[in-house]
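A protein chain is absent from this complex, but the other protein chains hold their places.
Each chain gets a letter, A, B and C, in the order it is written, and its residues are counted from 1.
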Amino acid sequence: MEKKKIIEFKGIRKVFPGVVALKGFDLVMYEKEILGLVGENGAGKSTLMKIMTGNYQPDGGQFLLRGEPVVFGGSMEAIEHGIGMVFQEGSILPNLTVTENLFLCHEKEFSKGWFISESAMVAEARKALEENGLDINPTTLCGDLSPAQRQMVEITRLLWLSRLYRHENPVLILDEPTTVLLEKEIKTLFEILNRIKEHATVVLISHRLEEIIENSDRIVVLKDGDYVTEMPREEADIFKIEQLMVGRDMVEGYYRRNEQVDPIDTVVLEVRDLAIESILEPISFTLHKCEILALVGLIGSGKEELVKCLGGSMQATHGSIYRNGKRISIKQPKHAIAHAIGYIPIDRRIEGLATDLDIADNINMLVYKKLKSRGFINKRKEQDNATHWMGVVKVKATSHRMKCGNLSGGNQQKVVLGKWLSADAEILIVDHPTRGIDVGAKDEIYHHIRQLAKQGKSMIIMCDTLEEDIGLCNRMLILKDGKKVNEVSCPPEAKPAPTDIIESIV
Amino acid sequence: MKKRGLLIIALAMLVLVTPLFAQGGKEAAASPTTLSIAIRTLTNPYQANYKLGADMLGELEGLPVVTLTCEGSSEKQLNDVRALVAKTNGNVVFMIDPNESPNVIPLARELDAAGVYWVSWWNKPEDVKVWDYKNWVSHISFDGISAGEFTAETLFKSFGYEGKIIALQGLLSNSIAQDRFVGLQNILKKYPKVEMVAFEAADWDRTIAYEKTRNMLVAHPDIKGIWAANDNMALGALEALRAVGRAGQVLVTGVDGTTEIYEAIKKGEAAATVYNDSTYQAGIGLAIALAAKNGDLDVAKMPKEQRQFFAEATNVDINNVDEIMKGASSYDFENLFASFSRPMN
Amino acid sequence: MKTKNSRSLENLSTLRSKVSASAVGKLYHSIPISGQIISLGIVALIFSLGTNGQFLHVSNIMTVLGLSAIPMILCLAVHQVIILGAMDLSLEGIVAITAVSAGLLLKNSVTGNDVGLWIIPIVMLIGGLAGLVNGLLNTKLRMPSFISTLGMSWTLFGVAIMISKGSSIPLRDLRFQKVIISEFLGIPTVFILAILLGLVLYIMQNKTKLGKHMYAIGGNEILAKQAGVKVDRIKISIFGLTGMIYGLAGLLLVARLNSSAARYGNNLLFPAMTAVAVGGVSLSGGVGGALNAVIGTIIVVALNNGLVLMQINPYMQSAVNGIVLISAVALTIDRNKIGIIK
Partner (left out) sequence: MHKDGIGKQPAIKQIRGKLAGLPAISYALGMLVLFIVIFAVGSATFLTRYNMLTIGNSAAILLAVAMGQVFAILTGGIDLSVGGIMSLVSVVLMKTLEPLGFWAYPLSLAVGIAAGFLNGLINSRFRIPSFITTLGSNGIFMSIAYMISIKPLSAPSSSFGVLDIVNGTTLGIRNIMLLGVIIFVLFFVIQRYTITGRNIMLLGSNEKMSWLSGVDIFKVRTIAFTLSGFGAALAGVMLASNLYSGYPTLGTVYILNSIASVVIGGTAMTGGAGGVLNTLVGVMVMSVINNGMNIIGIDVYAQQSFLGVLVIIAVAISFDRSKLSVIK
């Protein structure tokens, strides 16, 4: 396998006030490969990418593109050299059509005299989309597209651009591409990436090691701004990589199984024949004290909607919910909260936190009633409550007045957790607790989940990966096409193998 | 950080609050008396001419002149007056055209307290009497009713006292506007053959008058004349007529007496206006107040008809427009009550 | 966001989707301003009933079109900035200053000047410069346009008063007024002028890079920037363009009344904003265009005309305007598109 080098870093180095982001290492990227880049937050992945896309300039070392040393002034320059990045939060404008998005800032390619020829643009757009096997109408507003489709449009844009600037082998960087995608969409994404690979280099950044291992030819591990090692896909396995990333081996057992506790049989929540028209068929289940119940199933299996109904952000059309044996009705989140049901959302920054406000505000927001004295909120009590729960969930921050926007993903998640704990929620619905969180923090989150169970909280979880589900839960409900198809118990000693579960899911 | 912020606040507030307890602002007035007019705005010619009169008297007496405009805010008018009283340590006299008629009450109480003499023009609620206040020398107004009557009369004459007319009111809330409208209505009663088919309020504004007139002309294409409560609106209406090609056939009337309307009268596009000489108003108003301040007038002893009265206004139509346009060669601010026409009860 | 409070709206939207399935619905959605057209229809219906047909009489329609011209031009100007997601309150100030300078530079009875037709480029230049300053304050000094343009409005209005010394300036040059009141095939020329301007902007918005990019900025400034849109440059030029159009409107106002004064700038802003909103231009930016501005203005002007024809008490008119504004927007805004309502 004699591959041509496309990009080569020689002693690449980047320093920010206070921190050395890249310690000066070598790294090679080949043509026609998918390179998986893994490492904890702060390991230097994003800094490296920002150098490739021209957002940063290296302080030392060389950045060779096709053998030529280069330094980019900005992302457009990088694109002109055939390096493009698909950003985590996406960079598609919802109020423009697919066509307009594809060719934004390159309209001149289609201009006749002063004006742009709409038809020419649309035609080109259709062509470009088809080449990537996408069935998207180029005249639809991107606001009406699914996240996956938007991402595809973005990828199409980058490829089109690289062709525009005549590059045989463009470099495509994808930062956490799958966070916003549904399972089946993820499949198609990787199909497409593998097709693209035939004439391009793809750099893949993701916290989901499974998909990295599955899809990349080569995996590079970074840690603390330094190159640790690299391995071909064949030799890669999750545990090894994670230990390399974290640097310490997690002997205490994956997902902290050994800390798992058995549920008490008192039923805290019972769902009877809950159904949502044309989404979820009548489903019944119970949740016991101290129990961790995993909802497993593909997107569209109805699990998202189910938990939304329990959290109050959606309403079931039929069926009933019982809390400690009493029937309750949940029409709005506040009702759920009133019954000590907390919902830790998948999208922290949008649904979980007020990033403009400080940690105290976020932790206290549910319990101001408790922090009053003589009818008014008491600053002292406020601080005490905040600092107390910050301690409990181990938020790493200088003070309780620190803005949540400036916290790392892990710490933000802990703040959200702290918020619900301070409101002493008995039942927690935890929607993808470890999404976009690096391994070290993940382990802490697992630890917290276990602790909570010990303290008698009950949880309904939906995880990023089947392994995580199996590892964490006492029992799992498997949903498929809006039906409950199976129920499997997962005691610490006898966890079922993912393979057994898979077939009942798909 | 917050601590520091609060500290600065405290400091700033301190700076502002300390003088509250310091005695002062009442030391003897060495500087010359300031003449001040407090008017609505300088954005219309009638009001702008006030300034001319004030400056004229200022030159005559060799005293500084300050113009205050409130741009439609009564509160600003009151505060500007206060500010000036503060600035001059009370060594000032005012001619005030109140933004809204009731504003004379706070002004009167304020200026009584400060011992500042002043004269008001135009607006005053009926039930408020000048002689209830010691520093409010006079309230003078032009007779809105007779003005409305004259312009209406002349307008009707232009089409032989028979036909439809439309009318443009000023700010409905304004008492002068109402008086002039009453004048119109009196004449309408007098000539039953003349019918007012529509009226709109155009807030003294030329643009609004233009648009309202355009719209009314659609509903009533067959009108013979347009009565407007001031020249600005009359001129707006005139342009509207021009736009539909009927300027000159349908005449307009206004009140105030601006050069533009005079020219329209000469062209035979407008029938009449009433000349209220705001230059004179400002000058004489200040002169009266100044006289009171200098002790030439003993306010307490003044007869009531000098405390509040209607002043002589000049009716203008095609017959006398030319001589009026020559303008008053010079103004007489000596004879304080020369313009007296009839007392205001 | 689903709550019991907004459920009625959901029903509405489901109904919408049902409708849109039908052929009628397809038509409805194929036209960007169908909602506004319907509201205009309603207004027309009510008034023609109220004035037994007089409202729809040709002469009245022509009057409405004639009167809508200048507001339309102003609305076409300000809606550009709204599309950027910014706000422009400097309208009245800029119109005042251009109106006054037009008055002083054209043949008039105060000064000796007579620049003749040169006035057109001159007012556009003055307006354009003012707009440019708006743009610079917003982009380079990073001030919220709402407040910076407000400040500009006060400043320029003041300057207008200063140079005109507040008095109104009669014109001696009648050519412009002739143009204003002239008709072409029975249609007021000034209206045709406004429509032409609308057309130009429509093409600019849909067929040129500038247009595409300004929508990109309205959609999401940061992303637009990432994609390489020269955000500042575009914003500044749009503010500038808007200013130029204000200048034009200022000149027309002067021409229409054949005289000029600073106060001609008064009472222009809120009608324009109303027209923008009623026309369906989203105040959050990125949605709507010249078509919306045009139809919006016509609705508002037709409304005022109808109120006069029906002899509605002058002081009820502001209330009626308010109610119409609210209900028109309530019916036409697509809440799914704007997301959170602020």
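The rule is simple: a residue touches a chain if its C-beta (ideal position, glycine included) is under 8 Å from a C-beta of that chain, and two chains touch if they have at least 3 such contacts.
Just so it is clear, the structure is predicted and the values come from calculations on it, not from any experiment.
Taking the complete complex into account, the chain left out of view touches A, B, C. The chain that is not drawn here is touched, among residues C:Gly35, C:Pro71 or C:Gly85, by C:Gly85. The chain that is not drawn here is touched, among residues C:Met62, C:Ile120 or C:Met143, by C:Met143.
The residue from A:Thr355, A:Gln451 or A:Ser504 that touches the chain not shown here is A:Thr355. In the complete complex, the hidden chain is touched by one of B:Leu68, B:Val197, B:Met302 or B:Ile318, namely B:Leu68.
Residues 1, 3, 5-6, 9, 84-87, 89, 93, 137-148, 150-159, 161-162, 165-166, 221-222, 225-226, 231-232, 270, 273-274, 277, 283-285, 315-319, 321-326, 329-330, 333, 335, 338, 340-342 are the ones on chain C that touch the missing chain. Hidden from this view is one chain, which touches chain A at 55, 311, 313, 332-334, 336-338, 343, 345, 350-357, 361, 365-366, 368-369, 372, 376-377, 419. Listed here are the chain B residues that touch the chain not shown: 1-2, 4-5, 8-9, 11-12, 15-17, 19-25, 42, 66-69, 71-76, 78-80, 82-89, 100-103, 105-106, 125, 127-128, 172-173, 175, 178.
Heads up, the rule we're going with is that only the chains that are shown with their structure count from here on.
Each of B-C and A-C has its own count of C-beta contacts, and the greater count is at B-C.
Work out the mean CA point of chain A and of chain B, and you get 71 Å between them. Spacing of chain B relative to chain C, judged by their CA centroids, is 34 angstrom. Centre-to-centre spacing of chain A and chain C amounts to 44 Å, using the average Cα coordinate of each chain. Contact of a single residue of chain B with at least two other chains is seen at no position. Within chain A, contacts with two or more other chains are made by no residue at all. Only residues 51, 54, 57, 59-60, 63, 66-67, 109, 161, 165-168, 170, 177, 180-181, 253, 256-259, 261-264, 266-267, 304-305, 308-309, 311, 314-315 of chain C touch chain B when the two sit together in their complex. Of all residues in chain C, those touching chain A in their complex are 2-4, 203, 206-209, 212-213, 215-216, 218-220, 223-224, 226-229, 286-287, 337.
Taken together, the chain A residues at the contact with chain C in this complex read 75-76, 79, 87, 91-96, 100, 104-105, 107-108, 111, 114-116, 118, 143, 313-315, 331-332.
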